[in-house]
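Rest of the complex left out; these chains stay put.
So that you can tell them apart, the chains are marked A, B and C in the order they are listed, and the count of residues begins at 1 in each.
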Amino acid sequence: MTIRVGVLGANGKVGQAVCAAVEAADDLELSATVDQGDPIESFVESKTQVVVDFTHPDVVMNNLKFLLANGIHAVVGTTGFDDGRIAEVREWLAASPETGVLIAPNFAIGAVLTMRFAEQAARFFDSVEVIELHHPNKADAPSGTAYRTARLIADARAAAGVGKSPDATSTELEGARGSDVDGVRVHSIRLAGLVAHQEVLLGTQGETLTIRHDSIDRTSFTPGVLLGVREIAGRPGLTVGLDPFLDL
Amino acid sequence: MTIRVGVLGANGKVGQAVCAAVEAADDLELSATVDQGDPIESFVESKTQVVVDFTHPDVVMNNLKFLLANGIHAVVGTTGFDDGRIAEVREWLAASPETGVLIAPNFAIGAVLTMRFAEQAARFFDSVEVIELHHPNKADAPSGTAYRTARLIADARAAAGVGKSPDATSTELEGARGSDVDGVRVHSIRLAGLVAHQEVLLGTQGETLTIRHDSIDRTSFTPGVLLGVREIAGRPGLTVGLDPFLDL
Amino acid sequence: MTIRVGVLGANGKVGQAVCAAVEAADDLELSATVDQGDPIESFVESKTQVVVDFTHPDVVMNNLKFLLANGIHAVVGTTGFDDGRIAEVREWLAASPETGVLIAPNFAIGAVLTMRFAEQAARFFDSVEVIELHHPNKADAPSGTAYRTARLIADARAAAGVGKSPDATSTELEGARGSDVDGVRVHSIRLAGLVAHQEVLLGTQGETLTIRHDSIDRTSFTPGVLLGVREIAGRPGLTVGLDPFLDL
């Protein structure tokens, strides 16, 4: 039996990629698509079971209110969820206890796994550093993902009582040793021909472990979205972040 | 308080490295060392709490019998444990229920983590392949570790109902696509200047995840041995493989 | 002073990318574009100095005949040039000795440099192997580029009297050691999420050198084409392959 999937924001770049991915999957059926000006009621008429929302912070709360009122599960990539919004979604879910909502800032499974594995491995190695590599049009350095990864690593090491990575540097050309995020060095490479890449290097006596994620295409979020769509019915209530769905 | 650690096979290459690592650790004390001809009773006299055994299949069972009879924990890297031997160790442990024994074929934490992460990630990606790279004096291809890694990956994918990695190859020069281990392609590189390296490549739409382990020194097992030494008192009974001690 | 550049096959995918690249370059001007049905004479009327031809083997010879008769330089990515065609182009050039023609099978500068560097380095290392990694829809393994690279390496080693890469493998699972191209091992990885990648690994005592080319976008040929456009006026006569233009 296929799952009937609707898409909100279906005409956007991301929405189009989601529609294409749903149509290409044997176990999913694209039951309805909605964009600005289209009636959201079409999800009810089409007996849609799960709706994917990549829209805008201005409209996503109205979308969720409608979906949950109608017992339709939601997989949400739209940003802008602060504590107040999260609390409101929980209230709506309390009134519809069998419905599930997944809100995730990052659906790229490789990125999520990289962070998780880095966090798990961090306490077993003397040294950890992070390298992130992106196209040269990126405005911030380090990337948000690298920053978050470094903090997860730092927290895991602190919790395990592991000290700082050893470093005998006494003569440094300014900036050579990268930026310092809670004691973890993060290096930002900007290079034409790259898209979005990250490497976590861990080292101890005689061995190193490297976890590398390469994202070379804006569609790399679709497998994570489809995973959410397939699993959401079995996970009622609110889930924030894709991690719990990975059952690691 | 420091842990009093003894070493069996203390004069061998591995034993010497273990002795050096114990002496270099602030929280461990090298209480006694034993090699061929030395009296094993010195572990009792020196109030040794944990003994590390890198000896020989011919003597390891006698060693363990003595240690367990005296309530001394054991961390064992010696090979040759078949089902019969494992059963015998369990019997001895039944009579000494507070004593712990860790028997592990591989103490390199990076290798153990690579296998575990590969197994965990395997079901989320369309494609998985393994590349192992070693010095050119190695007799077997693929390496035992790569073979085991590929089987763990294959089992994880089978359990999750994931199909084979896609492959449209229709014209192949013999051997180009590597060896086939339960449906997982494994490639063996032999190169002067290398020691022991392994890479697991996982790919799905628009992204790849790479987990790489580089071991460039024969001492890369010592951090895993020390981890075992530190944890064994809290884990009575028999543990096979380092994984459970990593609490992943 | 800008160079006036025309494009033949301007409506094709490659042609469009070339047009965009020419328009984006400060020192180049897109003077005329021609596709099926358009009059080729427009290159003369527009005083075009260099024409880029990514068309079809069926029409490329007529294109070149016209261009050379009118003293217009040509940069050609169209395939299908056998010895007969090459001879004919040389004849036309003899009648127009100041005009230049560049015919290249591969305009990706990174690929050309990888081959050249591999060839130069090959004789200094005990061991050389090639790994090529592509998307899983590729029909042939190894790739044409990897095959060519391996042959260049083999030739360079033979010319320098360097023996085979050492290899003590005595137990091999079929295919583990890859394919054998003139004594050079070539391994083909096929993975979702990849595009076109190649790695040449060279190793000798205690050190390795790795040359890696990653092509993640079908537009990676444009810098090579623009290089050809900028240099062709200074290189009259026929040049086959981009290498000579790199002045290595």
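The working rule: a contact is a pair of C-beta atoms (placed from the backbone, for glycine too) under 8 Å apart; a residue touches a chain by one contact, two chains touch by 3 or more.
No experiment lies behind these values; they were computed from the predicted model shown.
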item	value
Whole-assembly copy number, given 3 chains displayed	4
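Here is the rule we go by: only the chains that are shown with their structure count from here on.
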item	value
Chain whose Cα centroid lies nearest the overall Cα centroid	A
Chain A and chain B: spacing of chain centres that average the CA atoms, whole Å	33
Intercentroid distance (Cα basis), chain C paired with chain A, Å	39
Overlap residues in chain A, where contacts from two or more other chains coincide	214, 216-217, 220
Chain A-touching residues of chain C, taken from the complex the two chains share	193, 195, 214, 216-217, 220
Interface residues, chain B side, partner chain C - complex	125-127, 129, 131, 133, 136-142, 147, 165-181, 185-194, 201-208
Of chain A, residues touching chain B in the complex	21, 108-111, 113-114, 117, 120-121, 124-125, 202, 204-220, 222-223, 227, 246, 248
